[in-house]
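Okay, structure first, notes after.
Excluded from the complex is one protein chain; the other protein chains are retained at their positions.
We call the chains A and B, going by the order they appear; numbering starts again at 1 in every chain.
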Amino acid sequence: MSLDLSDVKRLARLAQLDLDDAQAEKTLAKLNGIFDLVEQMRAVDTAGIEPLNHPIEAFQHDLALRLREDAVTEPNRREEYQSVAPATQDGLYLVPKVIE
Amino acid sequence: MQWEVVIGLETHAQLSTESKIFSGASTRFGAEPNTQACPVDLALPGVLPVMNKGAVERAIQFGLAIGATIAPRSIFARKNYFYPDLPKGYQISQYEIPVVQGGKVSFILEKDGKPELRSVQLTRAHLEEDAGKSLHEDYHGMSGIDLNRAGTPLLEIVTEPDMRSAAEAVAYAKALHSLVVWLGICDGNMQEGSFRCDANVSVRPLGQKEFGTRCEIKNLNSFRFLEEAINFEVRRQTELIEDGGRVVQETRLYDPDRKETRSMRSKEDAQDYRYFPDPDLPPLTIAAEWIERVKASMPELPGAMRERFIKDYGLPEYDAAVLTQSKAMAAYFEGVVAKAGREQAKPAANWLMGDVASTLNREGVDVAESPVKAEQLALLLQRIADGTISNKIAKEVFAAMWEAPSDKPGLADDIIEAKGLKQISDSGALEKIVDEVLAANAKSVEEYRAGKEKAFNALIGQAMKATRGKANPAQLTELLKKKLMG
């Protein structure tokens, strides 16, 4: 399997990354190198094998999500949190117009 | 051509937890922008989600209430897309294995005047986090982002495409709304967005098996908008097809001012959400014991209450269903019966579904706020039962009770007294009236004596007329017979 330029463009759109044609070309070659490496994996017979999404499941088979009691523990620290923001006004984060 | 409408609803019910689904920030509505957005909600570098037990408990309650399967093991997945109100660039939701699977919601649907008991099958209900808000009022060409709502727990409740009209969709949505409020898992406040619907609408020629192409109308936050939007969409789609066009599958938005739906540009290009299990969150496991504990702590459910009303009060299923559509109505009914006695259950049901319901609707008052309290209605029913007043007169008394100032609520007895609506049972008074009637209707008397039974009813009618309906019917008949014999 090998990608073409349109795949790279589609992925760049999905991932919201600017990629001009020159970069896309360069990236395409690199990605195809990576996917040649990945190919060998597809031949492996994994019929009936459960995916291992959490390594802990490999040694703790009853792995269960831990739950938090429902309580408010976070104070308002807006000023501090927004001190690193590129653009704010009246406590709001500013972004280019959102069209719906 | 005859068209069939096919509707499925996805409802987002905001769960009534104190804190957010994955963080300890408050979910209180109406706070200053971003004052309830903590590092987890802001997706600052290094933060991780920790699941709120209260949200899971509410999902379990809902599942139990609709007779669904509570998944012993469900999975949180990431739904990846970019939007300024989605801080992580993905929404944590449930995809392949939701926490609530199946179940159904029953409700009453008025169909050409006749009430029908309907039910809609649910596909699933899953836990997920809400996004923030984009404020579009202009900040010199920019939009403002408030993330207070980001991370608020939602239960997304998805139906099968079971509904065939806007009216049915609204009836289902209302039933679902009263159920989540009944359970106390959602405050149901639609203005604040605590309960909002997405409607999947398509049309197909009547009798056709396969579904037509559907459009999804997003964020309908009132029952009226839901109805208007669906009706508009149905018109739009049928006209489109009849004019030889075809429906494009898309997400649309309802504009209440224009009363029309329009395509949502921002969501137009087909999304590829790249769902995958969230590596930060192990599987959500729910033990049978936990489900039992939740069950024990739950209020009596509408279904169970309906059965009880049928069994204990001998009500017909329809009455029981109507009275258990809201917790307040059911409580009111039981209040009346508690005071008036079990034998008054059916009359009480009739009154609640009749005069009380219609007056509440006309005045736009919730039964919980009814100026006529359950005790007052109970007294009225007793007076009907003991023959003090007739059912007909009782309507007059009820109207008076309704009008009475709240500081001194009208009591049936006082009103009957004041308006002199008591039945005349005093034989002396009745005898006098009967004599007058006989004197004034010699002709009828002749006919009766000649064997014409009908003439008797005419005389009763005259007597009733003379007493403005207040004569005690039994006494009157007896007295009249006696006189005619004599």
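As a convention for this text, a contact is a pair of C-beta atoms (placed from the backbone, for glycine too) under 8 Å apart; a residue touches a chain by one contact, two chains touch by 3 or more.
Assume contacts and distances are computed from a predicted model.
Chosen from "Cytochrome bo3 quinol oxidase subunit 1 apoprotein", "Chemotaxis protein CheW", "Glutamyl-tRNA(Gln) amidotransferase subunit A" or "sn-glycerol-3-phosphate transport system permease protein UgpE", the protein name that UniProt gives for the omitted chain reads "Glutamyl-tRNA(Gln) amidotransferase subunit A". For the chain that does not appear, the touching partners among the shown chains are A, B. The residue from B:Gly8, B:Pro282 or B:Pro347 that touches the chain not shown here is B:Pro282. The chain that is not drawn here is touched, among residues B:Pro87, B:Gly188, B:Pro302 or B:Pro347, by B:Pro87.
When the whole complex is considered, the residue among B:Leu48, B:Ala296 or B:Met485 that touches the unshown chain is B:Leu48. Within the full complex, the residue among B:Arg164, B:Arg274, B:Lys419 or B:Arg468 touching the omitted chain is B:Arg274. Contact between chain B and the unshown chain involves residues 39, 42-51, 78, 80, 82, 84, 87-90, 145, 272, 274-276, 279-282. Within the complete assembly, residues 3, 7-8, 11-12, 14-19, 27, 30-31, 33-42, 44, 46, 49-56, 58-59, 65-66, 68, 77, 80-81, 83-87, 93, 95-99 of chain A touch the chain that is not shown.
Note that in this section only the chains that are shown with their structure count from here on.
Residues 14, 16, 53-54, 56-57, 62-74, 76-78, 81-82, 87, 89-100 of chain A are the ones that touch chain B when the two sit in their complex. Residues of chain B touching chain A in their complex: 17-19, 23-26, 32-39, 42, 44, 50-56, 76, 82, 84, 134-136, 139, 141-147, 253, 264-266, 272, 274, 277, 279, 281-285.
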